[in-house]
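Encoded as C-alpha cells, here's the structure I'll be asking about.
Removed from the display is one protein chain of the complex; every other protein chain stays in position.
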Amino acid sequence: MVSICQFGAGRIGAIHAANIADSGAKLAYVVDVNRDAAQALAGRHGARVADADAALADASVDAVVIASSTDTHADLIERAAKAGKKIFCEKPVDLSMDRVDRCIATVKAAGVPVLMGFNRRFDPNFAALKQAIDAGRIGAVEMVQIVSRDPGPPPLAYVKVSGGLFRDMMIHDFDMARFLLGEEPVEVQASASCLVDPQIGAAGDVDSAAVTLRTASGRLCQISNSRRAVYGYDQRVEVLGPKGMLAAGNRTPTTVVASTVDGVVADKPLHFFLERYAEAYRIELRHFLDVCAGKATPLVGIDDGRRALRLAEAANESLASRRAVAV
Amino acid sequence: MVSICQFGAGRIGAIHAANIADSGAKLAYVVDVNRDAAQALAGRHGARVADADAALADASVDAVVIASSTDTHADLIERAAKAGKKIFCEKPVDLSMDRVDRCIATVKAAGVPVLMGFNRRFDPNFAALKQAIDAGRIGAVEMVQIVSRDPGPPPLAYVKVSGGLFRDMMIHDFDMARFLLGEEPVEVQASASCLVDPQIGAAGDVDSAAVTLRTASGRLCQISNSRRAVYGYDQRVEVLGPKGMLAAGNRTPTTVVASTVDGVVADKPLHFFLERYAEAYRIELRHFLDVCAGKATPLVGIDDGRRALRLAEAANESLASRRAVAV
Amino acid sequence: MVSICQFGAGRIGAIHAANIADSGAKLAYVVDVNRDAAQALAGRHGARVADADAALADASVDAVVIASSTDTHADLIERAAKAGKKIFCEKPVDLSMDRVDRCIATVKAAGVPVLMGFNRRFDPNFAALKQAIDAGRIGAVEMVQIVSRDPGPPPLAYVKVSGGLFRDMMIHDFDMARFLLGEEPVEVQASASCLVDPQIGAAGDVDSAAVTLRTASGRLCQISNSRRAVYGYDQRVEVLGPKGMLAAGNRTPTTVVASTVDGVVADKPLHFFLERYAEAYRIELRHFLDVCAGKATPLVGIDDGRRALRLAEAANESLASRRAVAV
Partner (left out) sequence: MVSICQFGAGRIGAIHAANIADSGAKLAYVVDVNRDAAQALAGRHGARVADADAALADASVDAVVIASSTDTHADLIERAAKAGKKIFCEKPVDLSMDRVDRCIATVKAAGVPVLMGFNRRFDPNFAALKQAIDAGRIGAVEMVQIVSRDPGPPPLAYVKVSGGLFRDMMIHDFDMARFLLGEEPVEVQASASCLVDPQIGAAGDVDSAAVTLRTASGRLCQISNSRRAVYGYDQRVEVLGPKGMLAAGNRTPTTVVASTVDGVVADKPLHFFLERYAEAYRIELRHFLDVCAGKATPLVGIDDGRRALRLAEAANESLASRRAVAV
C-alpha cells in the first residue's frame, strides 16, 4: 500500500486526502502551518500530523501530495525529491521561472517522478475529446477555442499574491491548449482588462483576458478568461480540424428542464471546480498511485508546469508590450 | 456505527456493499447461497460470511440489506423483522399479493422500518424534478409521461422467473408514476406486445408495453417500456401542469459533441442502471442509514411496494381482459 | 397555370390563399359566407368573390381549396367533385362516418383526386423523420410516442361544435400515428379528463387525453393531448425500432440562450400552428399543385381522412366503455 504525506489541509487538500483514503492508499501524514486544519483533516482519515522534516524523514512514506500555498511548492518539491519521494504537486511549480528551473534540475538529479496537478486533463469530458483527436476523428488540429471562467473573483488578498491572472488562472488553459494543440505554441498575443472589480485593477491585475497562441505549423488557439460568470463555472473547449469539430462543455447538477411562459430553463453549469472537477481529481489521484506503483509515468510532468508558466510569462510580456511574443 | 448484514452478493449486492463501506457503516455479514460470491464480496469489505440464521441472531447487527433473488425477499423481510432489524429490501416484496400482505402484517407487528429499493426516487434528476413540482413550479400535476427502456433484454432464464414485464420492469415506473402524480391511480389500461425477442413471447411474457394510469381527479400517466433500446438505458419523465412542463432526461458519459459531415453526434445515454443510478444507490443507502439512525422515516416503504405491485397486477388483468381495470 | 377557388376566408384560409399566390398558381375566387372577409382576402390576392355555385360553374377553375367550417366540408367536396375539380380539403371530411362514406363514394365516382389537409405530414421535421424510418435507419417500427398540445384551449363556442377532442384535435395525431406506424391500428384504448377548463367538461368534452393504439403485428403508439401547454405549441414524436430511436421536436423562434443566475434559458417553442407549420402549409400547397398538374397523387387522401376519423370514434367508444375498442 502506497503511504503518502500530504502538504496542505485547505480546500484542495481536503479533496486529495479524501481521494487518497477512498483509493486504498494510506494517508500517513498531514502537514500544514495551520495545525488545527492539519489535525482536523488527519483525524478524519486516520493520519498523523507532523512537520515537513519528520514526515519526509519517514522512510515508510513513498510519496507526497503538495497542496499547500504556491510559495511553498518549489521548496517542498525539492525536499521531497531529495528524500526520494514520488511527487504530486498542485500547479504552479513557482511563479518565478528561475526558481522553476532550479527545481527541475533538483528533481532530475533525484530521478523521482513528478505529477503536476493540471487536473483538467483528467476530466472525463476533455480526456474523451483528446482521445477522439488522437483517434483521428477530426484530422490534424487546426484551431482550438478555450472558454474558462470562474463563477466569481477570488478574495482580493489572494489576487495580490496569485501572480496575476495569467500565472494563476489561465495557466490551466495554457496547459489545456498544449494538451489539445498537439504542438508547442511559439507565439503569444494577449489582451486583457479589468472589467469585473476595480480593486483587482488597483492591485495591478486584470480579470478579463483574451489570448491567442500560435504553433510553428500555424495552429491557432484562442483562450477567453473571466473572473466572473454569474451562471457558474464555465469550462468549455472546441477543436476544429479538416474532418470536423469536437466540443466539450459544462456539466450540470441535473437534467431537469422547466418549460414555462418564461422560456425553457435548464440547470446552470456546476458551480465551481470542486463540483466540476470532482471526478477529475479522483482520476488524477488514481493515476498518481499508478505512477507510485511504477505502472505509469506522469501524464503531465514538471516540464509541462514549466511550459505553461512560460506561456503565462509571455502573455504578461505581450500585455505590456502590445506585441506578439515568441516563446 | 450501524452494523449491517447483507443478503445477496450479486451485481446489485456488490453495489450496496460498496456503498455501505463508503458510508462509514459496518458491513458485518454477507449471506448468499453462492458461498464463493459471498466470500469474495465479504473479503473485499472486511465482512464475514454467515448463514441467515447466524447473522440475524447476532444482536450487534442493526439492519439488513436484502439484495438476493426475488423469491427470498418476503421470507427474509419477515425473519429480519422478527429479529428486530431495520430493513432495506430491493423490489419487489414478492410476486404474490397474498404473500406481500402477510409480509406487511409481520412487519407492522414487528414495528421495524422497511425501505423499499425504488432507487429511481433517489436519482438526483428525478428527485429535483419532484422538488420542483412540490415547489409549485408547474402547478397541480395533470399529465405524466414515463419512458423507461432497457438497453437489451435480460437472459431468457431470468425472464421466465421474473414475474413478467409489469411486475419485474414496469414496477419501477408504477412507483415513479405514483411519486410524480401525487395521487393514487384508480384505473389501469395496458397494451403490450412481443416485438424484441420471440422467445420472450414463447415464455408467456411481453417485451414492449404501453400503459395508461388515471387518478381519481383525472390525472393521466402514460408509461412506455421496451426491453431493448440499443442506444442505451433510456430513462425519462415529463410532467405537465397548468404552469408548464418539467422534464428530466438521460445522463451521458461525457459532454463531447463531434460535428462532422455525418452530423452532430453526442454521447449515448449511460449504458444501464449500474451507471445511470450509481448516485441514486449511494443516496438511497445514505437515506437508509438515516432511517437506521432514527433521523428519517423511509421515503418509500413496504406499502409503496404493495401499491406498485397492485398496479402491475392490474396491468396484467387489463392486458388479458382488454378492459380498463379499477384499482 | 392552375386556377383555384378557395372556400373559407378565415385564419387558415388566409394562409392557403397567400401560399397559392406565392406559388404561381391563380387564386380565382374566394367564397365565404362572410362577404367582408371574402372581399378582403380576394382583394389582397387579386381574386374575385363569388358564391359557391358560380365559382364551381366556372370551367376555368381547376381546383378547390376547402378551408371553410367543418360542417361544410362534405357538401363542398361533393359539389366540387361533381364539377370535376381537384380538391384540397382541411380535415375532417365530416364528423359523421356515414356522411364521410357517402362523400367518399361521390368522390370515387367522380374520379377526382382529394388531398386531405393533414398538414403535419408535410412538416420538414416529421417528413425527414419518416424518410429516415423508410430508409431503415432504426429498422421496423416498434413503438411510437406522440405529444401534441395546444398553447391554450379554443373558445368554448368552438369546443361545442368541434366534435370533441378526439375528432377535432387528436385526429391529427391519429393520422401522424398511421403515418409513422406503417401499419393500421387495430385497437384503441382511451383515457381522458377535463383538467384545463371545467366549462369544457360541462360542454361534454375533455381537454386532456391519453390514447394507446395497437397494430395487428403488435406495434404500439401512445398519444398525449392537452388543450393547454403554456410554454407554447408542443409537437413532438418519437419512434423506436430495433436499431434505435428517431425523435423530432419543437422549433423555436431563435437559438438565443441566456445563462444567468436563474438558469440557462432557451426560447419557448413556436407559439401555435400558424408559426410551427407555416412551412408545412407551403409544402402542402405545392404538393397540391403537383397533384393538380398530374405530377403527383395525393400523399394523404380522403380514405386517410376516414381512417383517422374511425380512430377518433373508437377513442370515444373506448372512453365511454372503458374497454379496448377494435377497429
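Each chain gets a letter, A, B and C, in the order it is written, and its residues are counted from 1.
Operating definition for what follows: contacts are C-beta pairs under 8 Å (C-beta built on N, C-alpha and C of every residue); 3 or more make two chains touch, one makes a residue touch a chain.
Just so you know, these numbers come straight off a predicted model, no measurement behind them.
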item	value
Residue touching the undisplayed chain, where the options are A:Arg79, A:Arg121, A:Arg219 or A:Arg251	A:Arg219
Residue touching the undisplayed chain, where the options are C:Val147, C:Cys194 or C:Ala248	C:Ala248
Which of A:Val196, A:Val237, A:Val265 or A:Leu309 contacts the chain that the document leaves out	A:Val196
Option touching the unshown chain, where C:Gly46, C:Gly84 or C:Pro124 are the choices	C:Pro124
Those residues of subunit A which, in the complete complex, touch the missing chain	142-143, 145, 147, 149, 187, 189, 191-196, 208-210, 212, 214, 217-222, 224, 226, 228-231, 234, 238, 240, 242-245, 322-324
Chain not shown, touching residues in subunit C	22, 124-125, 128-129, 132, 137-138, 243-251, 253-261
Residues belonging to subunit B that touch the chain removed from view	229-232, 234, 258-269
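One rule holds in what follows: only the chains that are shown with their structure count from here on.
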item	value
Whole-Å separation of chain centres (CA-atom averages), subunit A against subunit B	40
Distance from subunit C to subunit A - Cα centre to Cα centre, in angstrom	57
Where subunit A touches two or more other chains at once, by residue number	258-261
